[in-house]
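For this view, one protein chain was removed and the others were kept in their places.
On to subunit A.
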Amino acid sequence: MSHSKAATIFNKDEKKVNWHDKALWFVRHKRDKSAHSVKGWEELRNLGHGIKAHTLSNLDTYLIQFEENAIKNGVQVHWAADADEHNKIVQSILKAHNAKKVVKSKSMLTEECHLNPFLEANDIEVIDTDLGERIVQLAKEPPSHIVLPAIHKKKEEVDVLFQEHLGTKPCDGDPQYLTGEARKHLREKFIQADAAITGVNFAVADTGGFVVCTNEGNADMGVHLAPVHIACMGIEKLIPKQEHLGVFLRLLGRSATGQHITTYSSHFKKPRNGAKMHIVIVDNGRTEQLSRPDFRASLHCIRCGACMNTCPIYRRSGGHSYDSTIPGPIGSILSPGKDLKKHSTLPFASTLCGSCSDVCPVKIDIHTQLYKWRQIITKETPQPFIKKTSMKMMGNIFSKPSQFDKVGKVARWSLRNLPKGMINSKPNVWGKARDLPLGPKESFEDWYKKRNKDEQ
C-alpha cells in the first residue's frame, strides 16, 4: 500500500491524529529546550557527524578491532550477513543453553529481522520488556515509533488490552496504575527468563565493550538476572573509542525526549561471573548502503527519533503508514535502499522542509537524500498516471514563459470566480481538507514591474 493510502486510514480518526500530532510536537519542543541549554550544541553535532563518518571510512578495521577486544573480554562474537542468519544464530545460542523463555529489551534490529515470530515458531517465548513494546506486542502490532513504540495508542486502548491479557481492573486508562501492573507482570518474566536479548546503542572498538541506554531499566533487569545475554548490533553501531561516548550520550537523550541523558546508560564489557555473553554483528543491507555515496550518511543514525517528532508528515500520518521497521524521514531513506519497489512512495512522504536535517544530532542530510531517492525512483519505477501527466504538463508550462503567463491568468481568475465546489473537486487533492486562497488580481511579475516603475 502506498504511504498516502495508509495515511488516509490513520487520518480517519481526526481527534486521534490531532492528539498524535500535538504529543510528538511537544516532544520536539522538549528536545529544543534541552538542546538549547547546551553551549556548543552545534559543535557537538559536528563531532557526532565527524566521528561517524570517520568510523564508516574505516569500518572494516574497526570491526576487526572490536571483535578482537570483545573476544579478549570473554564474549562470543557471531557474524550475520542477513536477517535470516541473524535469527538462526540467536536461535542456536538459545538452543545451546536450553533457553525457552526470553526477555528482550528494545532493539530495532531484531524488529528489522523479525526475530520474534521466528523464535515463537521455534517454541521459544519472547517477551518484549519495554512498556511501549510490550503494549504493541500484546496488540500484535509493530512499533509505530523507534523511541515511543506505542505513541499511536490511546490510554483507553491500553486499559482494554491489559484487562484482556494481564487481568487488570478497568481504570479509565490510568497510566500510573497500568504501569504498576506492567511492572508486576514483567517482574515475573524477568525472574523466570533463561536468556536476555538486548540491542546495542554504541559499540566501542578499542574496548570491545558496548552501551545500552534505557529509561525503564528493563535491559539491565533482563541481563543481570538471566544466565545468557545476547546483544544484537548492526555494523554501523561502532565508534572508535570510549571517549567518543561522551559526544553521543550528550546528543542521544536530549535529541530523543529532551532528557539530558537516559536514566540508565549501561556499559557492558565482560559477562558477570558464571554467565555468558554473545554479540551478533549484522549486515542485512548495511554494506550495500555504504556503497552508495549519496546515501551512506544514513548509516550515521543513532536512532533518537527526533526526525520523526519534528516531521509534519510523520506526525499526521503515524508510524504504521510507512510500513517499514524504521518509519519517518530516516526510515524513508533507509527502506528504499533495501527494497526500492516496496518502499517507492516513502521518499515522497515529505514536504522537504528540512526540519529533520535541522534536528538530527549526527547531521544527516535527510531531506537532501529524500530528494535524491525521488530522482532515482521516478526514473526506475512506474509512476501513477495523474502524477506523470500532470508533471509533464507542468514541465511544458514552465518551459515557455508566454504559456506560463496565460495559465497563470486563468488560474488567478478561476480561484477568484469559480464556485468552491468546482475548485475543490475530486482531482484536486490539495483542496481535500483546506480552502485554497483567493487568487490575487495580478501576477508577481506584473506587480514587480509596476513597483519598479513606481520607484523610478
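By definition in this document, contacts are C-beta pairs under 8 Å (C-beta built on N, C-alpha and C of every residue); 3 or more make two chains touch, one makes a residue touch a chain; residues count from 1.
What we mean here is this: contacts and distances are computed from a predicted model.
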{"item": "Protein name, per the UniProt record, of whichever chain is missing from view (\"Putative spermidine/putrescine transport system permease protein\", \"CoxM_2 protein\", \"4Fe-4S ferredoxin\" or \"L-lactate dehydrogenase complex protein LldG\")", "value": "\"L-lactate dehydrogenase complex protein LldG\""}
{"item": "Hidden partner chain, touching residue among A:Ser4, A:Gln91, A:Gln163 or A:Thr287", "value": "A:Thr287"}
{"item": "Given A:Gly40, A:Pro170 or A:Pro312, the one touching the chain that is not displayed", "value": "A:Gly40"}
{"item": "Given A:Val17, A:Ile124, A:Val247 or A:Cys311, the one touching the chain that is not displayed", "value": "A:Val247"}
{"item": "Selected residue (touches chain absent from view) among A:Lys5, A:Lys95, A:Lys169 or A:Arg183", "value": "A:Arg183"}
{"item": "Those residues of subunit A which, in the complete complex, touch the missing chain", "value": "23, 26-27, 38-40, 43-44, 46-47, 50-51, 53-54, 56-60, 63-64, 73, 79-81, 85, 129-132, 135, 148-151, 153-155, 158, 173, 175-176, 178-180, 183, 186-187, 190-191, 215-218, 220-221, 224-225, 235, 240, 242-247, 249-250, 253, 257, 259-270, 272, 281, 283, 287-288, 290-291, 293, 296"}
